[in-house]
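Take a look at the structure set out below.
Only one protein chain is missing from this complex, and each of the others stays in its spot.
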Amino acid sequence: MLDLLPQFVFNGLLIGMSYALVAIGMTMIFGIMNIANFAHGEFYMLGGCITYFIAAKLNAPYLVAVPVSVAVVTGLGFLLERVVFRQLRLKSAMSSVLATIGLGLILQNGALIFFGPQPQAIPTSFSAFPLQLGPIFTTEARLFAVAVTAATLVLMYVFLNHTLYGTAMRATFQQTEAAALVAIPIDRMRGITFALGAGLAALGGALLGAIFFVQPAMGATESLKAFIVVILGGLGSIPGSIVGGIFLGVAESLGTVVSSAYKDAIGFVLVIIIMLYRPDGLFKKS
Amino acid sequence: MLLDVDNIFMNFGGIAALKGISFSVPEGQVVSVIGPNGAGKTTLFNIVTGFQKPTAGQVRFAGSVVTGLLPHRIAKHGLIRTFQKTEVFPALTVMECVRIGLLNNFQPSLFSVLTGKAEVAAFVKNSVLEVADILEMVGLHSKSEYLAQELSYGEQRLLEIAVGLAARPRLLLLDEPSSGLNAEESSRFSTLVRRLQKQKITIVLVEHNMNVVMGVSDQIVVVHHGEKIAEGTPEAVSQNRDVIKAYLGREWVTDAVG
Partner (left out) sequence: MAFSRNLDPRTGLFLRWPVLAAVLVALPFIGLTGYELHLLIVSAIFVILSSSLSLIMGYGGLLSLAHAAFFGIGAYTSALLFMNFKFSMWVGLPAAGIVSAIAAICVGSLFLKVRGHRFVITSLAFVEIMRLIAVNAVDLTRGQMGLPGIAAPVITIPGVGTIDFASKTAFYFLAVGGAAICVWTVARIVHSPIGWGLLALRENENLGESVGVSAFRHAMIAFVVGAFFAGIAGSLYAHYTGFVSPDLFFFSYTVTMLVMVVIGGKATILGPIVGAIAFTFLPEYLRVVAQYRLVLVGVVLLATVLAFPNGIVELWSRWLRPAFLRLRSRDHAA
């Protein structure tokens, strides 16, 4: 049993990093716009489905399909921020939640019309044979996903901490009014944040879609997972989402070993406890 | 004494906002709490009305300790406040807003509502007249069908006082009621305060407008940097050296420099 531990941790890491990709966007959107985006998992779904469409129907190589689909979803995010989310900014939590539920319905069922309900495998040029790395068995597709995700998370870190845009974004996050005073273009920051968040989620879908399947229904589940992660890590905290995502992924993977029946419930129980008693998340010192 | 504020301390993090404030309000008087911005007046109001818990100290109202009670419990004692930033129920009509204040006197159980108890019907029926009387008194009777959010700023301030009056206060705490009012509105407000006083409602004012303060107050309490530096009649306080130095003097200095 114990020799399987590294394997479970690795599997959990893979899933957890994809949770992190979706959760980062969700937490940024909450931080900068005060909107709990129930439609965010749909960007993950669209990333996967569009990658499938480009790779399977247009016969483009997977390595081309991934960036193209991420770009498409990023653009869509930019557009949606303009058309929908900008109008929700001054509305109550009730209105913004209802609106994002409506948007989720549109995106999910729109995808259903376009892609059909069946789960599909994204064709890739990766070898299907298992690779052995010490105690861990894996595949090329999985290694690729882990490497790209890790690189993206590092890039995000550099972007937020060492570029002008990133710093401005974090400033808007923490102190919107102060940021406006020092002439940061708040509206543009919101648009970029939203587009970036959508793109990150799409990347998660495109990478995981090559390992598992893609289907229009997968966005809703992903939204729920991302919610758990965002809340574990603290609403609005990017490092919290990364740690929270990996934590949840690994916990779920190890949970399968212990008791599979209620493993999903643990996450939701944690969410309730945190929302009631520690609204800043698990990792923040009070 | 109707209200006793006894040695109240309040710390935010490491910063002491209130450092042992005490004062008393006798029944039927108008007491003003004045002091420069940031002196801790609003914090003091929040503590007295249960919106914040003091670090130490006690608030007694009509003989019972109310420190640490929830705001709606304190309101039940007859201790009612208004807010510095005007608060109304924006999407309700003026009449509906004031009606909510009446709930301080009577809140039926779910059972008596569903079984249609006579006392509930009587309360609902009387509420119409009571609301009309209160709106007449504050001068908003012609606006009773307007939504609160459609009123002007000054009218919203009056509406907030009307909501408080509907709660039948023994003591009304008004947090900067005349700020943002024009000259005519604030003189109307002074008249209102005097009328309330005649109705045996005790009033505590936090106020910047010295015309209002000097005109209506029986007693003045001066707060500076979280401490009480003076207390007394308007004449006595206006001649107090500490007050002139800390409050009025400082304003004159800034005026002269700025």
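Letters are used for the chains, namely A and B, taken in the order the chains are written, and counting of residues starts over at 1 for each.
One rule holds in what follows: contacts are C-beta pairs under 8 Å (C-beta built on N, C-alpha and C of every residue); 3 or more make two chains touch, one makes a residue touch a chain.
Quick caveat: nothing in here was measured; it's all calculated off a predicted structure.
Hidden chain, full complex: it touches shown chains A, B. Considering the full assembly, B:Pro71 is the residue among B:Gly57, B:Pro71 or B:Gly180 that touches the omitted chain. If you put the hidden chain back, the residue from B:Ile15, B:Leu110 or B:Ala183 that touches it is B:Leu110. Annotation for chain B: contacts to the undisplayed chain at residues 49, 51, 70-72, 75-76, 80-83, 87-92, 96, 99-108, 110, 113-114, 116, 120-121, 123-124, 160, 163-164, 166-167.
Chain A residues in contact with the hidden partner, per the touch definition given at the top, are 30, 36, 84, 87-88, 91, 93-95, 97-99, 101-110, 112-113, 220, 224, 227, 231, 235, 261-262, 264-265, 268-269, 271-272, 275-276, 279.
One rule holds for everything that comes next: only the chains that are shown with their structure count from here on.
Computed from the mean C-alpha positions, the centre of chain A lies at a distance of 49 Å from the centre of chain B.
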